[in-house]
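Here's the structure, in structure tokens; my notes come after.
With one protein chain withheld, the remaining protein chains of the complex are depicted in position.
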Amino acid sequence: MNIRTALLAALALASTPPWAADKITIGFLTTRTGPLSGISGEKLEGFQLYLKTTGGKLGRLPVEVIVADDQNNPDAGRQAFERLAKRDRVDVLTGIMFSNVILSVAPAAVQSKILFINSNVQPSELAGERCNPYIFNTAYQSDDTDEAVGRYVTERAHKNVALLAPNFPAGRDHLNGFKRAYKGAIAVEILPRVGQLDFSVEIAQIRAAKPDAVFVFLFGGMAVNFVKQYAQAGLAKEIPLYGAASTLEEDVLRGAGESALGMVSASNWNADLDNPANKRFVALHEKEYKRRPSLYSFQGWDTAALLDAAVKDVDGKIENREAFRAALRKASFSSARGPFKFGPNQVPIQDWYARRVEKDAQGQVVNRYLHTVVRGHADAYASQCKM
Amino acid sequence: MKLGATWWFGIVAVVLLVLLPPIASFTQQEFYIGVATRVLAYAIAVSSLNLVLGHGGMLSLAQGSLLGAGAYTTAILTVEATKDVTFLPGATSAWITWPAAMLVGALLGLAIASISLRTRAIFFLMITLAFNQMLYYLFFSMKVYGGDDGLGMAARSDLLPGLALENDTVFFYVALALFAIFTFVQHRLVHSRFGRVLEGIRINEPRMQALGFDTYRYKLVCFAIGGAGSGLAGALLVNKNLFVSPGLLDWLQSGTLLVMTILGGVGQLWGGLLGAAAYLVIEELLSAYTQRWQIGLGVALIAVTLYAPRGLGALFVPRRP
Amino acid sequence: MSPVLATTSLRKRFGGITATDDVSLDVAAHEVHALIGPNGAGKSTLIGQLAGTLRPDGGTILCNGLDVTHMPAHKRVAHGLARSYQITSTFRGLTVLDNLVLAVQATAGSSFRFWRPASAEASLYDRAREVAALVDLSAREDVLVDHLSHGEERQLEVGLALASRPRVLLLDEPMAGMGKEESARMLHLIERLRSSTTVLLVEHDMAAVFRLADRITVLVYGRVIASGKPDEIRRDREVREAYLGAAAS
Partner (left out) sequence: MLFLEQTLNALQLGLMLFLIAAGLTLVFGIMDLVNLAHGSFYMLGAYVAATVAAKSGSFAAAFLVALAAAAGVGMLVEWLLLRRVYGRGHLSQVLVTFALILIANETVRWIWGANPIDMGVPRSLAGSVALAPGLSYSEYRLAIIVAGLALAAALFWMVNCTRLGIWIRAGASNRDMARALGVDTSRLFTLVFGLGAALSAFAGAMLGPILSVQVGMGEAIIILAFVVVVIGGIGSVRGALLGSIVVAAVDTYGRAFLPSALGAFLPLDIATHLGPGLSQVSIFVLMAAILFFRPRGLMPATG
């Protein structure tokens, strides 16, 4: 569907006058090649699922989604964005998965006055001093998930925790996020190589440090590798494992299977949250795609819902950027995650939920909601933003 | 001097490129000016690899790291200039940061080659891969310059008071001018005494040593010149995107540059432009239409290898005398 | 007059085999000194050590009084030492003239020149044509090396060595694989070299050796068993026994 519309857009564009807000064009820049293209594909599915419910409209405006591939590479991502901005003249940009592409594209989006709704993790720079009226976030600031887990681990009275995150600057930021909320001692801090395959060495170090709990920030293939190997080393029963949202998300559960049972993580959304918006979303998703939604498809869905409400508020007149931005800030829509409003830096203030990996009635490995760890949580960098 | 096919092809290519911006802005497709600028930047990098591989006979996987190092040099100097307290003398003028990028590329090239040249053929490929990854991890773990999240630049380097690089068309013509100069220098180089010695070394290195040439030093200088070219390409790329990330130094990037060089035609003067243009245009066109574009790219590369063994460059130019 | 090239107790072993066993040899100026011996006597190994492609295990090599024993191959050319190869080693894909220009370029100033096209330097081409004439290849200057006959390529082989005006020329079996008429031409060429340079000639063609050589050294199993004028060598019993047999009687 979206390939054909991409062709139509290119042709129609050359002829129409520069400005007639009879439709809203969304640039969906995401990673479509390489190992992590799976989860970015789910984000697009969530977004398109919402459009199905509104008959392909946001507010009263028909929607046109143009998909581009950033190949998880800032250089290629920048060029794909320029195609969306200059040739396809998109009104809104969303969908980017990785922080290095986000940081490469965000300044260009601001410059060309395109509203950038980052539906994935918000790097600390964009939440802090380089925040901007044109940049919104519908997910969370990268360290929030670790902070929530830190709070929950302290609640559970763990005294001596081992930490593990990949050896890159963002990895250490996540560990600092955990340390902000965790009050106990750190048994050991291990920084494996990014893209590492075998964690037997690190698992042996954890066993030797004899912690009473382990906190891990990993994602994608690395998370699958670690969870599998941790369970096989027989540690899963002895030392409880806590992870960030992405470490135990749906894609990792599908890859790791039963090895993830009993592991706990904290997220701003879970499939079994019982609020009407979420129930409708999960039901529609399972009917359409025959599988449970993941955090990434939820992020796509919620971003579409936000846009729908904002376009309704300005009654379709999106060419008035200020009014459209104000409508977005108001965020008058019921999010599937529960209570939701924007902080001063346009990063969500929301509740965080602890969840454990268990087998559901049909024997499927799922995340089950435990309880709400914190309500109305704002990210730690909001104060640095002078918007 | 009778203009050989190489020159005719060159003139046609340059004329087409000169006319591109006016055509693009007329049809409201300014986007393709940006694409062409990126092709020119890559063409310079591929031409310098062409010098190292085509004339120096050195199959290197280190070009990505040299290109990335040049980009980082320009970005760091520009960022340092905006900071008030700094130990590094910052500069935003292109007349300082771009030559600095070339110098860093040349020096790193010299350092890598001085050790790698002890090995031959496929071992040389692997040892340059090793150095490439060392540089990659160096920039990857430099938290102060953004580490893996990359480093942004506030604005493009300033060139001349009247000439603002912010304007994409101006930046395109600057890139085109640099590419033309680089190609002319490469042409002179290949036909100079130094170029002749390189060719002799590529054909029969032991005999060249018996004739009295210290072949090690010639290959070293050739690799350094290649490094300088890659550094310049890096400076252009970081200016175009106002952003650089360690991903630019990864070995897959070096691999892509190697593929472009082979695609364009090893040892062909216009191989760099052809290889870069072919690869990037295929990538741009195919990725717009199908998510499976990499299969198309793979099939195209195999087709070129089987049916145009000496690369695209050779299709226009008869075999060299 | 001090020898142009002299080795004192040169030794080289490959594992168990002693390829060069305590060889002391000297070559006087403008002399054609032939080095003969059966296959596997260590002639090529000796040439390799003189040219610098092999590192001797012991002993010294003096060239015009300068110790070049451990000097890298490319530096020896500057000190007047040049060599040709037993197996032809030229630059395929280039013309005869370009081959010779490359050789001339090695000793005509630095080649770290990046701007001026080499084709514009007339001096290089003049010298190259001079060498082409020396080795009777003037008529074949613009022919690609790939299209030369075996004999002509051997002549080019010698030409490449001559390009640097060497004081000592090491010729490794220049007549190898040549027909009657081509050998005669090569023999005549070496005779003409006598005036300008000193030649250490390794050759199997006994007729040529006895025609050309001022002195002959015989190498067997890496050791020098005899060295002297051609007639002395012809009559030397030990040499005849070990090597010449019927040919010398």
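The letters A, B and C name the chains in turn, as written, and every chain counts its residues from 1.
Operating definition for what follows: a contact is a pair of C-beta atoms (placed from the backbone, for glycine too) under 8 Å apart; a residue touches a chain by one contact, two chains touch by 3 or more.
The model shown is predicted, which means the values in this text are computed figures rather than measured ones.
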Partners of the unshown chain among those that are drawn: A, B
Per the touch definition above, residue among A:Gly59, A:Pro192, A:Pro211 or A:Gly300 touching the missing chain: A:Pro192
Selected residue (touches chain absent from view) among B:Ile11, B:Ile115 or B:Leu163: B:Ile115
Residue in contact with the excluded chain [from A:Lys228, A:His285 or A:Arg355]: A:Lys228
Touching residues on subunit A - with respect to the absent chain: 33-35, 37-39, 41, 167, 189-193, 195, 197-198, 200-202, 204-205, 207-208, 220-222, 224-225, 228-229, 232-234, 251, 254-259
Interface with the unshown chain - residue positions in subunit B: 53, 59, 115-116, 118-123, 125-127, 129-131, 133-134, 137, 141, 251-252, 255, 258-259, 262-263, 266, 292, 294-295, 297-299, 301-302, 304-306, 309
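Assume only the chains that are shown with their structure count from here on.
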Touch-based graph of the chains, sorted into line, ring, star, complete or other: line
Chain at maximum distance from subunit C, centres defined as averaged CA atoms: A
Chain centroid nearest the full-protein CA centroid: B
Inter-centroid spacing, subunit C versus subunit A (mean Cα positions, whole Å): 75
Touching residues on subunit B, where the partner in the complex is subunit A: 27-31, 34-35, 38, 140-141, 143, 146-150, 152, 237, 240-245, 247-248, 283-284, 287-291, 293-294
Footprint of subunit B on subunit A - complex, ascending: 3, 6, 13-14, 32-33, 37, 68-69, 71, 73-76, 78-80, 82-83, 85-87, 99-100, 103-104, 107-108, 123, 125, 167-170, 172, 194
Complex contact set, residues of subunit B against subunit C: 188-189, 191-197, 199-200, 203-204, 206-215, 218, 221
